[in-house]
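A single protein chain has been omitted; all remaining protein chains appear in their positions.
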Amino acid sequence: MTGTINLAAEVQQASGVANLAWLLLVLPAFGAAVLLIAGRRADKWGHLLGSATVIGAFAYAVLLFFDTTSLAADDRTREAHLFDWISIHSLNVEFGLRLDPLSLTFVLLITGVGSLIHIYSIGYMSDDRDRRRFFAYLNLFVSAMLLLVLGNGFVTLYFGWEGVGLASYLLIGWYQGKDFAATAAKKAFLMNRVGDVGLALAIFLMFKNMGSTQYSVVFDKIGEQSTGVIVAIGILLLLGACGKSGQFPLQAWLPDAMAGPTPVSALIHAATMVTAGVYLIARSNPLYSLPQAEDARLVVMIVGAVTLLIGCVIGCAYDDFKKVLAYSTVSQIGYMILAVGLGPAGYAFGILHLLTHGFFKAGLFLGAGSVMHGMNDEGDIRRLGGLAKKMPITFITWTLGYLALIGFPFLSGYFSKDAIIAAAFSEGGSRGWIFGGIALLGAGLTAFYMTRLLILVFLGKPRWENLKSEDGRAYHPHESGWTMTLPMIVLAVGSVGAGAILSGVLPEWLAPTLGELVEEHGPLSHTVIAILTVAISAIGAGIAFALFGRREQPVTRPQRVSFPVRAARADLYGNHLNEALFARPGVWLTRFLVFVDNRGVDGLVNGIAAGLGGSSGRLRRLQTGFVRSYALSMLGGSILVIAALLMVRFA
Amino acid sequence: MSTSSTGSWLLAALLLLPLVGAAVVVALRGNDSTAKAAALAFSIAEFALAIVAWVQFEPGGARLQQAFSFDWIPAFGVHVSFAVDGIALAMIAVIGLLVPLVIGAGWLDKLPEGRTKGGFFALILLEQALTVGVFAATDVFLFYVLFEIMLIPMYFLIGSYGGARRQYAAVKFFLYSFLGGLIMLASVIGCYVLAVEQNGTGTFEWAELVKVVSTAPLETQIWLFLGFFAAFAIKAPLVPVHTWLPDATAEAPIGVAVLLVGILDKVGTFGFLRYLLPMFPLASKELAPLVLVLAVAGVIYGSMLATGQRDMKRFLAYVSIAHFGFIALGIFAFSSQAMVGSVTYMVNHSLATGMLILVVGMVIARGGSSRVADYGGMAKLTPVLAAMLLIAGLSSMSLPGTNSFVSEFLVLIGSFPNAPVYTIIATVGMVLAALYVLWLYQRVMQGPVRGDALVGAAGGPGTMVDPAVGAKKAIADLSGREKLVLAPLVVLIIGLGFFPKPVLDVVTPAVDATMCQAALADPVQSGERQLQCR
Amino acid sequence: MTPTYYLLLSALLFTIGAVGVLVRRNAIVVFMCVELMLNAVNLSLVTFSRINGGLDGQIMAFFVMVVAAAEVVVGLAIIMSIFRTRRTASVDDSNLLKY
Partner (left out) sequence: MSVMSSVLLLAQEQAPAAPVRAEAPPVTAIWPILIVLGAACLSVLFEALLPKDLRWSFQVALTLLTIAAAGVKLITYVSDAPAAGETAMFGTLAVDRPALFLWGTLLALSLGAVLLIADRSVEPGGSFVATAAIRPGTVQDRAQVASTGMQTEVFPLTLFALGGMMTFCAANDLLTMFVALEVLSLPLYLMCGLARRRRLLSQEAAVKYFLLGAFASAFFLYGVALLYGYAGSVRLADIAEAAAGSDRSDTLLFAGMGLLVVGLLFKAAVGPFHTWTPDVYQGAPTPVTAFMAACTKVAAFGGILRVLQVALESTQWEWRGVLWGVAIVSMVIGAVLGLTQTDVKRMIAYSSVAHAGFLLIGSIAVTDKGLSSTLFYLLTYGFTTIATFGVISLVRDSSGEATHLSQWAGLAKRSPLLAGVFTFLLLALAGIPLTSGFVGKFVVFEAALSDGMGPLVVVALVASAVAAFFYLRVIVLMYFSEPAADGPTVTVPGAFTTAAITLGVIITLLLGIAPAFALDWASSGVFAIR
């Protein structure tokens, strides 16, 4: 822990290969700019340029990685100052990059998965006449995401943070002709903005109390701050994380975000962007590791636990292929948040799970995309089924991802998730039992809904055979082209192997940033927990098989179901809550204010004018035209004047 | 008395060129095309001059530069004296940029019968000259004179070239501002009387008056402050004296709306900085809470009303009201970061909202209606236009990477230390901003094609038409001219988002000077730096 | 005998004149009432000059008479023209100009 706090002191100036780090941002950004400005002219080669830039970035990232590994552990935190962005007296926001194990890990994940998904999209979007623009947006996203993880201060992070928000807005609303897509996009951006407010306020607090927003300074001075400030910043940062990572209470936008094309769901809403919250908290570990931050960490853990349960429960009830995966993502990120909430004991595991999840969840989504691609974009799993034979590669890769996710022994999920569960237990005391228990329960539920998904989509009877898709075409399922299968294969390999490899090396690799991994031993030994987890997952899977595997499934979802299912189908009433608490009152308030503005404020103004006019109209009647009345008014006036004069004098 | 430094000829030229231009254009109004050409030429020349002035300006130099001055009414110590500091210079540059664009945007507009393009552009150039004067005046009397005169061309621009309810809007605009101005006049005279009482001979020189008035007792300062504040609050406009703006914006032709929201309103916030803080430091501190409340109220109120509007131009007006809330907040939060933020906000708001208005104008030009309900799914027909609307919108919700982010960020982070509660409330405005921008974008650009004009162009109500065939018919995407008009704004919006330094450097010294005239110190000190007054 | 009574009398006459202007309709009569007011003033002028022991009050009275005479000339001319037009001298009939 001490290592983490004075870590700011050890920041080196970037040199050698690292001096070109700006390429990471510029390459994709350049691609995006060219594609957007060139317009239709670029339709021919747009997708190629888009992919090339990202692959290039990936190549450079690998280079940088090896360059870094060649350094001593303490010199691995480097900064590259690009230019002074906003600098006024005591406030100096510089535009710089921080190259350290944590950011590099993310860079590799983003550019790696990003490249794969770019390649995948070439095939997936081939018949969309705006494919060029799609790639432009993807590039924009990659560049923003890289800025998010590479920035060397909270403001640069915020820049990337909102940048990815924009990209995700554009991509969710890709089918902008459809109202629901546009609405989903808007919803996503707004809920993210709510989180961003938290992040912004945290930044303001930092400036007020520490006079800077750069990591180096903030992490240096955070120890001297009062508990109140620390907890406040901690919780505000968490709010930001909740927004971006679809954590409770801001989880509602993520499932709707599935309105976007599947590659988007895979890249942004599964592998990378939604994990930014985890990054933020891990990045702020000098804060959360402080003993004063105890309460903040507890809140983080609670949010994580609650979210992972919510995700699982709702995931069990949905019939939409991608939405189930989305809720699965929600719950998996819940695991990660829970992990980083555990502090030094969990940061590494959080990141580990983040990486493995990056692999298998991306794979799962791509698989889903491939299925829908072959099924006229049919997303309702009740209308699928028995596709294993039709699209074997998809089936195999998807199954591998599935196994990894439910933590099948020695696949990547097994290492990462079990580690988190174990860490949760090792928190000790009632806390340990509660959070550990929840995590364990989550594992079971995950196995249940994922198995259900597997069965309904790939196994069982082909229910689609005598159905037509909504645009009236019959279904002709077929395997996708190599541009789509290749990435799936790569990711499948990753989801099989990554865990085993990473779980060994990751903790010490990340140590310079996250501090040494603190091994604590809870009531249960790791082996016990491992066995428990596998057992519970097996039970979950078994139940699922028992329920869905043996009987014929109806094509339309049964309406008469028990309350829990109804609740789950209604997102546990999360949307209803937002609706009731914010949306509707907001609309009412707006209507009321519009009324006030027209009738009240403006009405007053016009009222005064009308009043003057009216009184004028009435008063001019006094000008009767009779000379004698004029004389009278004069006499009255003079009497008044004289009376007044005398009164002033004698009174 | 008559101080003349290098480049004073420049300022004089900046003031006179548009006047000459107006005269020439009026002379040529018989022939539309030549008149238009002349107007454009003059406006561009003016912009070039503004750039030269910008280059000549030494941020490290004197408080007021390029000054020139001569007696006007000796009896009252009134001078015709002009000079610029960073703030004024920034505003003048923005005017110089916007006017050519406005002229370019209005190139093909249909005017009410009997009106000539020449007259229209001449009035715009005249307005430009007057606004430049207002920002550059360093004699309070002169400032007041220009402040009032400024109303007249705008009155005619709205009244004779505006929409259906233009008479109402024009008169409302004029009376509102005129009343504010008169109340300010009382304070102006009050300051003069103070000067006479203190050192025998009265003067209206800003620098002199600052010396005199800033030492006056609190009681006096508050009264004088309120007089000025009334005028500036109406001009800015702050809630609750804002209701003239929606009407004026809704009725004014697009180009005029740009000038109105983009430039004229800035005079109010400029006045806060140039007159309220330096002249009435005590009163400013005393009454800061009042202003802050109005400011924050403006942010929330304006944003919520924006979401409630049915008319796009009224919508724009309320958006600006919200933004002016931010600006006022930054000025009265009394920290150099916030104040610099406010000044850059004045610049950026002109660019962002200016572009937003121009784009909306192009939308209206195609759809033939300013009601939001008459649009939908337009992005399919006019993707570039949609992109432009989105860029302008993103900037006005101050997304990082756009110019407005820098200013809004500075305002908020600078205001937080002194006024945390107000800042937190204002931060909610960020969410609302996203709400109203995206709401407009969705209603107009996304979803199925709606609205008679659009459906007519697309063929069949709400059908997903292939733009390749659908758009070509009635509704064309941006023309080369329109692209040319918007291009500079896009470049600046994004460029200043990444490299705000040029603006910040010019503005900061002026803000420092203002801060220390008002005897204000930064809440967050970096230690080594001390404010020293120039 | 004190001159005060003359003052009171003149005040009374002045008031009568003023009231007359207000209540009478015929232009001639109204005008006569004005003359009455002027002469009331004359009375008080003379009285005051008696009180102050100077002559100028009395001289002023002569001035006033001359002026009054001039007024009569102008006034009657105007009233005549009205009368010839409308066949009536009632001031209430001429109220085309109003509001």
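When the chains are written out, they are named A, B and C in that same order, and each has its own residue count from 1.
To be clear about the criterion, a contact is a pair of C-beta atoms (placed from the backbone, for glycine too) under 8 Å apart; a residue touches a chain by one contact, two chains touch by 3 or more.
Please read these numbers as outputs of a predicted model, since none were measured by experiment.
Student: Would you mind listing the shown chains in contact with the chain that isn't displayed?
Tutor: A, B, C
Student: Pick from B:A23, B:I51 or B:V193: which residue touches the chain that isn't shown?
Tutor: Considering all chains, including the one not shown, the answer is B:V193.
Student: Looking at B:V171, B:A476 or B:I494, which makes contact with the chain not pictured?
Tutor: The single option touching the absent chain is B:V171.
Student: Thinking of the whole complex, not just what is shown, which of B:L182, B:A207 or B:V384 touches the missing chain?
Tutor: The single option touching the absent chain is B:L182.
Student: Quickly run down the residues of subunit B that touch the omitted chain.
Tutor: Contact residues on subunit B toward the absent chain are 72-76, 114, 144-146, 148-149, 152, 156, 159-160, 166-167, 170-171, 174-175, 178-179, 182-183, 185-186, 189-190, 192-193, 196-197, 223.
Student: Which positions on subunit C touch the chain that was left off?
Tutor: 2-4, 7-8, 14, 17-18, 21, 27, 30-31, 34, 37-38, 40-41, 44-45, 47-49, 51-57, 60, 63-64, 67, 70-71, 74-75, 77-79, 81-82, 84-85, 91, 94-98
Student: Since one chain isn't shown, list which residues of subunit A touch it in the complete complex.
Tutor: Contact residues on subunit A toward the absent chain are 609, 612-613, 615-617, 619-620, 623, 625, 627, 629-631, 633-634, 636-638, 641-642, 644-646, 648-650.
Keep this in mind: only the chains that are shown with their structure count from here on.
Student: If you connect every pair of chains that touch, what shape comes out? Choose line, ring, star, complete or other.
Tutor: Basically the chains just string along in a line.
Student: Could you say which chain's mean Cα position falls nearest to the mean Cα position of the entire protein shown?
Tutor: Central chain: B.
Student: So the centre of each chain is just the mean of its C-alpha atoms; given that, what is the distance between subunit B and subunit C in Å?
Tutor: That pair's centroid distance is 66 Å.
Student: Mind listing the subunit C positions that touch subunit A in their complex?
Tutor: 18, 21-23, 25, 30, 91-92, 94-99
Student: List the residues on subunit A that touch subunit B in their complex, please.
Tutor: Touch residues, subunit A against subunit B: 36, 39, 83-92, 95, 155, 158-159, 162-163, 166, 169, 173, 176-179, 181-183, 185-186, 189-190, 193-194, 196-197, 200-201, 203-205, 207-208, 211, 213, 586, 589-591, 593-594, 597, 601-602, 605.
Student: Using the touch definition from the top, list the residues of subunit A that touch subunit C in their complex.
Tutor: 620-621, 623-628, 631-632, 635
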